[in-house]
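This is the structure, below, for whatever I ask next.
For this depiction, one protein chain was excluded, whereas all remaining protein chains were kept in their positions.
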Amino acid sequence: MSEDYRDKRLNVAPGTHVSVQKTYKLYIGGKFPRTESGRSFPVLDESGHLIANMCLGSEKDFRIAVEAARKAESGWAGQPAYTRGQILYRIAEMLEGRKYQFLDELQQTGATSEDAEHEVNASIDRLVYYAGWCDKYQQIFSTVNPVSSSHFNFSVTEPMGVVGAFAPEENGLIGLISVIAPVIGGGNAIVVLASESHPLSAISFAEVLNSSDVPGGVVNILTGRRTELIKHFSTHKDVNAMIYAGSDSADLKTIQENATENVKRVVFWKNTDWLVEDAQSPYFVMDLQEIKTTWHPIGGAFGDGSSY
Amino acid sequence: MDDNKRPAPSLQFKTDWEYSPAPQGTGFVKIKERYELFINGKWTKPRSGKYFPSINPSSEDQLTEIAEANADDVDRAVSAARNAYEKYWRRMSGKDRSKYLYRIARMLQERSRDFAVVESMDGGKPIRESRDVDIPLAASHFFYYAGWADKLEYAFPGRSVSSLGVVGQITPWNFPLLMAAWKLAPALATGNTVVLKPAETTSITSLMLAELIQEADLPPGVVNVVTGHGGTGTALVNHPDVNKIAFTGSTEVGKIIQRAIAGTGKKLTLELGGKAANIIFEDATIDQAVEGIINGIYFNQGHVCCAGSRLFVQESVFDKVIHKLKDRMETLIMGDPLDKNTDVGAINSLKQLRKIREYLEIGVKEGGELYHTSCSIPSKGYWVAPSLFLNVSQSSRIVQEEIFGPVLAVQTFRTVNEVIKKANNTPFGLSAGVWTDKGSKIFQLTNQLRAGVVWANTFNKFDPASPFGGYKESGIGREGGLHGLSAYLNYHKII
Partner (left out) sequence: MNFNPLHSPAVDQTGVHERVSKFRKRSIKKSSKVDALKLALSMIDLTTLEGADTPGKVRQMSYKAMHPHLAYPGLPSTAAVCVYPTLVKIATEALKGSGVKVAAVATAFPAGQSPLSVKLEDTRFAVSNGADEIDMVIARGEYHRGNYSRVYDEIAAIKEACGNARLKVILETGELGSLDHVRRASDIAMHAGADFIKTSTGKIFPAATFSVSLVMLEAIRDFYYDTGKMIGMKPAGGIREAKTAITYLVMVKETLGQAWLTNEWFRFGSSSLINDLLRQIVKQETGVYQSFDYFSID
């Protein structure tokens, strides 16, 4: 944190405004509850000064979040893709409008103003990028299949359902958005655990989501400890897929082992530089899509003899 | 208006005119007395020194004995595959790989009847199915993927692709050669080399395919076949130099494999169990729907992961459908798999026979009303008459669990929403069937059924161009079509 910034904050001479500190809560089912466990963990700045007490999300918070996601998932998947695109674009608009709050928070947890600016801009662009994919990836990855029998056969993409995710530890904002956007852009609901060390902007981003026409429960954001929640994310049988955007091979192994409970799909997004444009593509969307193939007879295509 | 409830007069399908036996000749088929392992283009004795018998399930006669590969043998096969990968296959142009695959496809077509006969002898399936379904489809899979080998740059927009390396493939006993083709064709087309482990009760056609591959002059080690039981598969799954595992089989074993390769970086595709709903609406084309029910559950003795084993009939046409279904079942001919008129063959193994019988007992114990056809049961071999259970509910074990036999569980429903909920109320999600003459209802159903394959007004159709694979506990990934390629490739950004 820059010296200037701290001076400004400590300047509490008579007559100056004493700032109202923000309470960071969880985001579940479109609401901002405190953790049911009543626990918290501190987020400190570089000099050890307390910035905020974050909710230390629990197993039960996670369970409730999965329930909220499951409830929201089919309605969200059933929205027209065009509508989902508009909503993702709306998120970008709202983020743009609240840009300075995010710059501020990123700087509080150690980013330079240039880095913060870069990350917030890239985050806005990423949302716009995926907003555009919402009604297009289907056309790229669906197929009409030329089967030999008298049937019309096509394969379409379909969201996997409820996705659990560990967001990237670095880049608390763009890492989180890079995980959320392709997942919900593809019609899934998500329960995501924010970066442990950079959680502030995750909850502020929840506020953006909450004012962006995203139906409650489509995105659920928890803060807390990976070590505590990894078992529950990876074993929960009503979670269809789990994204691990980290670099700890032991964690990945645990997730993959536990995923066998319900043959959960495990998506490993290697520790990437999430700020660059290479960190976005429709293949991230496709990682959370199933392919469904439908067959139907064609009348009159091949007769026995020459006719019906 | 209670016409539906009146008992209909019955028809007599035992007739004065019955079909004489029409056995497929077998004189031209050569099954060796003993099969060794196929490693590095050669037939080699197993380090284990052990052989196990392969039994004809319709006669209980031993057909041959087959080498049991141990971990050493698997290791030899994997190194052969690695060597072939580095030395030949990854360096070969797609165009040339393609020609090898076309060659295999053609040779399979040429020798199709040999393969069909052995498939029926070894696995118990009717010759009509092995001749008209298994073998032609196996050949067409090679044909389909052959053409992809030199066109992969068109498959994934914005990405270039590369092969994975050595692929371990484990196939099931229900469609032995066909599943080998499903696995080998895309793997080879994309430039990978393979160690194939067929199911222990039905290895012969995979070994015959190895002979064919040898004759087709594929570079040694590109395809290796290691036979054996579960331990052989375990050794393959756990081998550190294998880059990918492709497995078709039970959900139970699939989970063990998924766990075994956790954290190893190996890629994985799984085709696992199913408990498909086959849904008949009152506005269906009823006679074709009945045919779809028959094809859905009695095809291949019900040894089909995507079998339509849960039948849902709209209550208003329930009596009519069941009456027609029972009459249709009476016309099914069960018996010698090599008879050209046989519709239902032998159960694949004694183990599977016991499992099916156990489920029949469970079904009765749980209050289900068991009905089976009046066909006679041959004195030798493993047989289960085509069966169905009425009076079952979602909570019955025979509704929840995969039986993998000719046993249908029948339930009724009233509304579209009800049947969608019931159909999706299962840990599986492989396939589903829906029968209605109303277009919008079909699209509603195909939209909302959580299954990888939805057959609308048809059932149990397969094609190499058509992706196949499950949601939920029915597996991960797709086989067939363009989507089947991605299981065997890494993507890269085009630079």
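First chain written, first letter: the chains are A and B, and each begins at residue 1.
Quick note on the criterion: a residue touches a chain if its C-beta (ideal position, glycine included) is under 8 Å from a C-beta of that chain, and two chains touch if they have at least 3 such contacts.
This one's a predicted model, so the numbers in the text were calculated from it and none came from an experiment.
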| item | value |
| --- | --- |
| Absent-chain contact - pick from B:Q62, B:S93, B:S162 or B:T331 | B:T331 |
| Contact residue for the chain not shown (choose from B:G123, B:P176, B:G249 or B:G292) | B:G292 |
| Residue ranges of chain B at the interface with the undisplayed chain | 3, 8-9, 11-22, 128, 132, 283, 285-288, 291-292, 320, 323, 331, 340-341, 437, 457-458 |
| On chain A, residues whose C-beta touches the chain left out of the figure | 149-151, 297-308 |
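One rule holds in what follows: only the chains that are shown with their structure count from here on.
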| item | value |
| --- | --- |
| Computed distance of Cα centres, chain B from chain A, in Å | 37 |
| Of all residues in chain B, those that touch chain A in their complex | 140, 157-159, 251, 254-256, 258-259, 261-263, 270, 272, 427, 442, 446, 450-458, 461, 463, 465-469, 471-476, 478, 481-483, 491, 493 |
| Complex interface listing, chain A residues touching chain B | 140, 143, 145-149, 151, 153, 155, 160-161, 240, 249-250, 252-257, 259-260, 262-263, 265, 278, 281-283, 290-297 |
